[in-house]
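This view holds just a subset of the chains, kept in their places.
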Amino acid sequence: MYRLPDLKKNTRINAIAVMTSGGDSPGMNPAIRSVTRAALNQGIRVFGINRGYSGLIIGDFTELKSGDVSNIVQRGGTILKSDRCEAFKDPAVRHQAGEILKEHHIGGLIVIGGDGSLTGAHLLTHETGIPVIGLPGTIDNDIYGTEDTIGFDTALNTALEAIDKIRDTAISHERIFLVEVMGRNSGHIASQVGVACGAEMIIVPEIDFKLEALCFSLASQRAEGHGSSGIIVVAEGPRPGLTYRLANQLEAQGEKPGVCILGHIQRGGRPTGHDRVLASCLGAASVTYLLAGFTDVMIGMIDSKITATPLLDIMEKRKPLNPQLVELAQLLHK
Amino acid sequence: MYRLPDLKKNTRINAIAVMTSGGDSPGMNPAIRSVTRAALNQGIRVFGINRGYSGLIIGDFTELKSGDVSNIVQRGGTILKSDRCEAFKDPAVRHQAGEILKEHHIGGLIVIGGDGSLTGAHLLTHETGIPVIGLPGTIDNDIYGTEDTIGFDTALNTALEAIDKIRDTAISHERIFLVEVMGRNSGHIASQVGVACGAEMIIVPEIDFKLEALCFSLASQRAEGHGSSGIIVVAEGPRPGLTYRLANQLEAQGEKPGVCILGHIQRGGRPTGHDRVLASCLGAASVTYLLAGFTDVMIGMIDSKITATPLLDIMEKRKPLNPQLVELAQLLHK
């Protein structure tokens, strides 16, 4: 696994810049460390851009030395901070960003973020000609071009630890809990969390859900004497408040579910082993690809191989949810 | 610490019963194990009552042998399950409970729960004459007669781990988060969590809170260049929705706080070392006190000594919050 490409150096780059952008995710710090040390070891200067595109457009750069990325491999969050920058949607602002990068003699930029940030990366390189490479940094795992995004495994385990605790009290009180997990518009987190915690049911945006089926399942369980404790995992989905709406509907059917919105604990925490190794491999690989002349691509892991995928594909294609996971959770619950 | 009393056996008891009642808390299982094995080692039979008072009034008992409490010392929740039993407020129901205990030749009952459960315990022994001893089992730590309740230390650490993760994303995005913790009507959990996580401010029911002071503090921080990330710990308090109301008020003042309601993760999880040792000591001690002829008391830890406090005191007295902890958090935050 993690087979790194064998690419020949092909360009002369003296300095690169690296940023984290959009929602932060655990593993961004190992990625920053890996990009930085891989580049420094090639005699290339490294500039960290603070607060994503917001910092880029005002030239908020900090030169990174080897010591600046010491002891960050185990830390959640991002030492470069992050931001969602509405202004970057303006081509004039992107042009200015390009000018700033040129003033700093930046030969290449590495952007670690979700698809919003990678879209910005694509437009930037397309319009300014400055080589840009993206890395998939988001907990939602909804980025095309990589099996796992940097941060997904940690968020999966954070949600799981929380649900293991909720299950203790659910069993003690013979109670159903609706637990909402993140994922934006996809069920990637929810589906794996649901299988891993032995959920009664998993509710994801990609699959139609019938409340009657859920109530019937709960009633059958009680009838068979299996008690009425259980966990229903709900992906937050596109419209806020879904889990509370479901709870209200269940109460109207005579159930008394508890509700737990896991929220922002899923965004932080020490990155897991998988996220640290993935981030370290992709970070070093991004420098290799940059030096080999690549641009306008995202580096990810597909079928255990490190692969470059055009940013345009990332913008246009969805990573489909594997519905088998949702079915598997239901199969295994009875 | 944990000095157990030296009491002489004074009664002839052949069988006891043990239950967990009210909100479950981590440490109830080590307590059940300790009560059970301490009694079995004295040749006394032990009956576990399932689902608290609800199980008691229908005689839902399970005899516990040594093997039934194997490997539960590290488990959250309660193997006897728990319940909040409104019916027990009715004296006729309590009379029936007493009859059921007598039918089973139960010479003493140990009730592990919060003050609602301990109130029920007092009334039961007072009205039926059956010896009853209480143990403080709740995460809220608002029980008079003990420094720590069984479950408080674990809930403190669960909240802390969650906040450590939230802090990662708060710092990355330079954002304030309001984090709501449990505690019913007290600030015991919030005050220690707030000191331990380096909170900006702690909001508890016992101390008046001025929104203007909070906004001023946040504004000063930004003015001094300390960024605007921080954690404000909010005790849930008596009225639901407090944290959301605070968030709205802050938004009206121009802030953009995130909100995280930790919820029921605080009720579960592997008990910590402190909770397991406390539960084990108090559990064994409760059997010792019962055999020495005590009744209508709760066994707790005060000033490192195991102590019996009359249940009437527990019902009538509050455990005051130490306001110095709230002040200390603010002192240490700047």
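Per-chain numbering from 1; labels A and B assigned in written order.
In this text, a contact is a pair of C-beta atoms (placed from the backbone, for glycine too) under 8 Å apart; a residue touches a chain by one contact, two chains touch by 3 or more.
What you are looking at is a predicted structure, and each value in this text was computed from that prediction instead of being measured.
This homomeric assembly is drawn with 2 chains in place; in total, the structure file defines 4 copies of the chain.
Definition applied: only the chains that are shown with their structure count from here on.
We define each chain's centre as the mean of its Cα atoms; on that basis chain A and chain B are separated by 36 Å. Residues 20, 23-24, 26, 28, 51, 75-78, 81-83, 158, 162, 164-174, 177, 258-261, 263-269 of chain B touch chain A in their complex.
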